[in-house]
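One protein chain omitted, others in place.
Order as written gives the chain letters A, B, C and D; numbering starts at 1 within each chain.
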Amino acid sequence: MTKPSVLEIDNLQVSFRTSGGRVAALNGVSFAVGQNEVLAVLGESGSGKSVTAASVMGLIAQPPGSIDGGQIRFGGVNLLALDADDHRRMCGKRVSLIFQDALSALNPVYPVGWQIAEVFAIHGMADRASAVRHAVELMEAVGIPAAAERAGQYPHQFSGGMCQRIMIAMAIALKPELIIADEPTTALDVTIQAQIVELLKETHAQSGASIMLITHDLGLVAEMADRVVVMYAGRVVEDSDVYRFFAEPLHPYAMGLLASQPRIDRGAGALQPIPGAPPNPLALPSGCAFRPPCPRATLRCAEQTPALRKLASGRAVACHFADEQAL
Amino acid sequence: MAPRFQPFGYARIAAFAVVSCLLSCPNLAQAQNVLRVVLQEEPASLDPCDTNHSANSRLLRNNVTETLVNVGAVEAVIEPNLAISWEQTSPTTWRFKLRSGVRFHDGTPFTAAAVAAALQRAQVEALACAIRGSKLGNNPYTTRIVDDLTIDIIGRDPDPIVPFRMAVVDIGAPGATPADRKTQEPVGTGPYKFERWNRGRDVVFTLNDAYWGPKAAIPRVEFAWRGESTVRAAMVTRNEAHLAFGIAPQDATGPLDKTYLNAEVTFIRMDAEIPPLNDIRVRQAANLAIDRDQLIGSVFHKSVTKATQIVLPNVNGASPDLTPWRYDPAAARALLAAARADGVPVNTEIVLYGRLGLYPNSTESLEAIQAMLNAVGFRVRVEMMETSAWLRRLLRPFGSDRPVSMLQSQHDNAQGDAVFSIGPRFRSNGNQAMINDPLVDSLIDLGTRSTGTLRRNAFRLAFEYMEKDIVPYIPLFNMVGTVRVAANVNYTPDVQANNEIKLKTITLR
Amino acid sequence: MAIGPIPVGNAGPLLDVRNLVKHFPGRRRGLFGAPSAIRAVDDVGFTLSRGETLGVVGESGSGKTTLARTLLRLHPATSGQAFFDGEDILTADPAALKRLRRRMQVVFQDPYLAFNPRFTIGETIAEAWRIHFDALPRSQWAKRIGELLEQVGLRADYAGRHPHEFSGGQRQRVGIARALALEPDLVICDEPVSALDVSVQAQVVNLLVDIQKMRKLSLIFVAHDLAVVRHISTRVAVMYLGKIVEIGPTDAVFERANHPYTQALLSAVPVPDPRGREQRRRIVLQGDPPNPASPPSGCRFRTRCWKAQDICAREEPALLDRRGTGTLSRCLFPEAGPTTRLPHGQLTRGQE
Amino acid sequence: MSLTFFLRRLSFSFVALGGLMVLVFVLVRLTGSPVDLFLPLDANDAMRRALAVRLGLEDPIYVQFARWLADISRLDLGMSLWHSRPAADVVFQALPQTLLLGAVVLGLGSLAAIVVGALAAFRPYGAFDRIASAASLMGASIPDFWIGLMGILVFSVSLGWLPTSGYGSPSYWVLPVATLFFRPFGVLVQIVRGAMIAALNAPYIRTARAKGAANRRVIFIHALRNALLPMITVAGDLAVQLAGGVTVIETVFGWPGIGKLMIDAILQRDFAVLQAGILAVAVVIFAINIAIDFAYAAIDPRVRIDK
Partner (left out) sequence: MTAGIRDVNAFDDLPPVRPAPTLAAMLARDPLAVGACLWLLVVATALLAGQTFLADDAVRINLVARNLAPFQFDANWLNWLGTDSLGRSLVARLSAGAGTALAIAFAAVGASLILGTGLGLVAGYFGGFAGNLILRIADMILGFPTLLLALVVLYIFGPNIFNLIVVLAVTRVPAYIRVTNAEVIEIRERLFVDAARALGAGHARIVFAHILPIVAPTLLTLASLNLAMVMLIEAGLSFLGLGIQPPSISWGLMVAQGRSHLAQAWWLTCMPGLAIMLTTMAFNLIANWYRIAGDPQQRWRLAGSEASK
């Protein structure tokens, strides 16, 4: 990529202790988020996309989690090597996070205005009065009517969509360089989803911050992303710009994903699901994790885990047999 | 979650204030001008007419309020107090000459009118005075004021022992003692003035400078209450108190502990109306089965003496000639065997009712006695109960379908005349009597009507006849009390110490 | 196949729902006031033929799940009728209800919660025969459990496993197997795939379609995912605040929606194709849906509708086919809606 | 908490209180008469009957109850037989000492439990948590009367550091407070710990951390306030149960409180004091419940009156 990167994740390895034993959540994840870029991290449940976000924000509880290796470089600094306090001071200020379920992601016992203003207080960016003023301004900016009045209300008095707007206000408060949006629309109704997508787009356009959009929704990726990173079983299997990804996905999993997606603009007709069950993180197959359902799988796939290969086009794929010419 | 967080690093946030400076120990008894007395229980009332409750009379009697006469502590004879002399002027009338120059704490003079008022007040139905019940008998008394310092006390029925009765009537100042309700701030003629009652904590007396007799030595007296004997004893040791009453035998081991005969006699009543206890051999066997020597110094204080009857031998009318039961388990077994041979259901289970806390180690003593009785062939089961339930078993009416029982009891005759003890327990209509013997009844009636030797001998005959030929009780011990006295206090308890703490006799060294 | 087709009774629709109303008690007003009513389902009526699949779509609070649960009589209806093969489900006595339930089954949304965690898969499926003890002799249970599991694409020897050992998709297959155990005529699916990942979702949708075709089942498919509904349904009902605002053949509704709400809903769904996304316009409705305890007068959608006029507040539009397209809708001003077929469509923008 | 809810709760409490009082009134009269206890052993039948008549005990129980109700309506709780004073006076003289003791115990217990519980929850199953959990379990398991006696034995009788018993300067408070402290502390640590673990796993804690909040802020501002809710409920129950624990402790330490008063009233069959005492305890408990409702509303906006 020609654009300089805000965030570079390099061979990140994270595991968790569970009743079934230690489970590797990330098996060496590497990708970068460019400046002013919207990067979609696409994956299904258990693929490790949320763990990646949590690692960046320092939200991996240890124990039961542990970061076993790799680097997360943000602005050239390896966050994992930072002192906890220094890491913390970056969060919310230079990189911020938007959660999936905004209603439960807001503290139920504090007014929403207070919670937005707290961002300023934590980072010592404003005195109390101006922090509150900023909070109201931010609420107006994200489209909450009667913001001054509603700043004193509590999360339970807001709808899910409004809560997500408040989360966004919080995330953009200190004009961060990177916003990580972890399934920002999943818990919302379709019409409200559309509102939030519009808001995110506006926010991106106005602030110029990079957005790392974590989602399982291909529609959302198509709608917003510049580039897409596909994760499967704790690994990146494909890294591609969004147009070429939808036009000609490289990894068999990505192909399967696109084929299994029902589309509103197409009528009845059989879907083509990826066969079999999603990978069990406790019992991953040897070699390529996507080997069992993969139509192209050979003995090599069981013996050798495919590395993420950079292709000439700038795309990258982790499959022994994938290359653009073959398509 | 950050991995480097140290929980203990934040403990300082919640650092507790050091409070140890507040914890300096009180050392009250070091003060030279205060006597601190710790007792078992707080009085419910400080009214002079409630001095039948020992919790009350220990504070008031002859300290704040005084009586016309006192009963001697050594010999049970009447001694002058607020009255200087008395005589029986008719079978129903007694004339008392009062001491002159005595003033109540409120400044009013002590006169015949005050005596009349106190006696009248004590008999007012609505006040439910505690002394009215037993000590004034069922005989309404009226008064006639002869002059300021002479008063006639007139009974409805002839009463040969009016002076004994007057020894329990404390006289409060008529002006300061409301006639229609109990007072909480007693005003009397005694050597100490009531100062305050801080409920739940203490009662404070101060010296009465205008006392008619020799003044007491200590300017201020404070009373407090603790339920535990151990705690009371420790309070003296720890200089929190000077005098601690009611020290249990096991705590009464130190050089500071003074033991006194306390006029209490403990015994076990047998239900002689129900088999097998209706058979005298069984009752005798029960007496023979008790190893009293074993109990002395273990469960009971080492200074207790074996009782021969239900009152102390020095009480007017008691028998000095009776001897304690011997311990003879073989004889007891033989008696039971004989009774069994005659068809007496000796194996019937006998309930031994006990009252919790009747005296120190009350429960243990019954457990020991149960073991001794069962050892000779009785089948006794102890059942301990609190006072109310125990009273239902003690007092008439008993109920016809009751189980055969023994009942732990204790009696205190501090007034010195056997009539206070004998009627309720031995006469067939007595409220605690389980025997019905015409001879006993007539002896008691004769004694009650008479004075002097006749009275004494009638009662004495009754006691002796009962102990030998009826055996309604298992007499146990003439009890002692123990008071722990601080080293710097001169105090010798006497037989009346359960009802009277004679503060004016106490000095500090 | 061990079990033959269920004999079909009289002709006519399998299910005929008329004026179905379900109110939930809301907050009590004052100390002694009567509680207000939340009109979760309000005057809903439709018919369902044998072998047909009716998709019910709507956003949260639209009453679609309440509708499904009321039809299953998991809670009593406030008023209305729902004739299943001529017998009213809503007033059936316990014996009749038990008989009806044998022919009418359900697949629930959340495959994690829909199973008793203490039962094995086999026990879960066999519970149907335990309750309807005359449905299948006990000696055949084990064999039939194996058949059902294989039918939904699971191995027969999983019968002894517990639900937590399965993935979401596998559990949902078991849910389908359970629903099929009594050979029902109607299966009501309440958001059966919304908790599943896309790749697995497709498996379950295909399975449902296959089984439906094979067994001539009638399906009611309740979902918020319009793409899935389009894929599986022969007819679609769109619900908004307890009412059906539009109902008609699937393609007609998706390609020529009459009701502004349907149009907005369709336009809001992101299309998984980035081509031309910069030019694409969508209807973005403003604000949140109103509180179902106090819905707006007249047309319930008028508060968010860009076409609303004064009359919409006064008059509640009836569910009619105003444009003769075969779709019934509750809008006084129906017009052909935007098509969803072309990703480059020019769409009107909602009120600004 | 809406006004409606509050009023409904109030009316329920009154009904419950009324039921309790009827129950107590009837039941205490089943236990027998105070007459035998009050009068000397030797009192005769006439005197016993006279006292019973004067106390109204000879009347049918509904007459007695009606009389009692009439008295109550004049705020007259009757005369104590033993104290010869209005029962209300007797009770109100004893109540403050108990309330004060309970408040000190519960205050200290809650405070200590919050700190210990919060720190234990920060690293569940870590060393501090294990120690705190074991200590709190032990605290919740100690019989209070026993530890009180042991305290007297060690600190007063043997070491002589503290007064044995009684009511007075701060040193008198140490043993009773310490004795009563263990159980509420033990129970509350468990509650706070559990609630804090739950709160610390809540999504809003991730939000706070993502905002860059420091541990101290996360624990004490974000998690604690949410974790206080279950603690308050349990603390309310503990406050109610403390009334029982205080009874035992007042007996051991000669503390002039209402628990000891009630025991004495029971033993003496002082009906007026017993009834007044139970009424007072019930009213206090009612007040505690109201206070808890308000505390709840103060902490959790979700239960406040909806505008």
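The rule is simple: a residue touches a chain if its C-beta (ideal position, glycine included) is under 8 Å from a C-beta of that chain, and two chains touch if they have at least 3 such contacts.
In this text the structure is predicted, and so the values were computed from the model without any measurement.
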item: Hidden partner chain, touching residue among C:D43, C:E87 or C:D110; value: C:D110
item: Among B:L243, B:A285 or B:V299, residue touching the chain not depicted; value: B:V299
item: Sole contact to the chain not displayed, among B:E228, B:D417 or B:E467; value: B:E228
item: Sole contact to the chain not displayed, among D:L41, D:L99, D:A214 or D:A282; value: D:A282
item: Positions on chain B contacted by the hidden chain, ascending; value: 228-230, 233-234, 248, 250-251, 253, 294-295, 298-299, 356, 360-361, 363-364, 366-368, 370-371, 382-386, 389
item: For chain D, the residues touching the chain missing from this view; value: 12, 16, 19-20, 24, 27-28, 30-31, 125, 133-134, 137-138, 140-147, 149-150, 152-153, 157, 237, 240-245, 247-248, 251, 259, 262-263, 266, 274, 278, 281-282, 285, 289
item: Hidden partner chain, residues of chain C it touches; value: 1, 69, 72, 74, 97-98, 101-102, 104-106, 108-110, 113-118, 127-128, 130-132, 147, 150-155, 158, 161, 164-167, 170, 175, 178, 182, 203, 206-207, 210-211, 213-214
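FYI, only the chains that are shown with their structure count from here on.
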item: CA centroid of chain B to CA centroid of chain C, Å; value: 88
item: Distance between chain centroids, defined by C-alpha means - chain C, chain D (Å); value: 54
item: Residue numbers of chain B (touch at least two other chains); value: 1-2, 5
item: Of all residues in chain A, the ones touching two or more other chains; value: 58-59, 85, 88
item: Chain A-facing residues of chain C, complex; value: 59-60, 167-170, 197-203, 205-206, 209, 224-228, 230-232, 250-251, 254, 264-275, 277, 282-286, 288, 340-343
item: Complex contacts: residues of chain A adjacent to chain C; value: 44-45, 159, 161-162, 189-195, 197-198, 216-223, 225, 242-243, 246, 256-258, 260-275, 277-278, 280
item: Complex contact set, residues of chain A against chain D; value: 54, 57-59, 85, 88-93, 96-97, 99, 101, 104-111, 118-119, 122-123, 154, 156, 167, 170
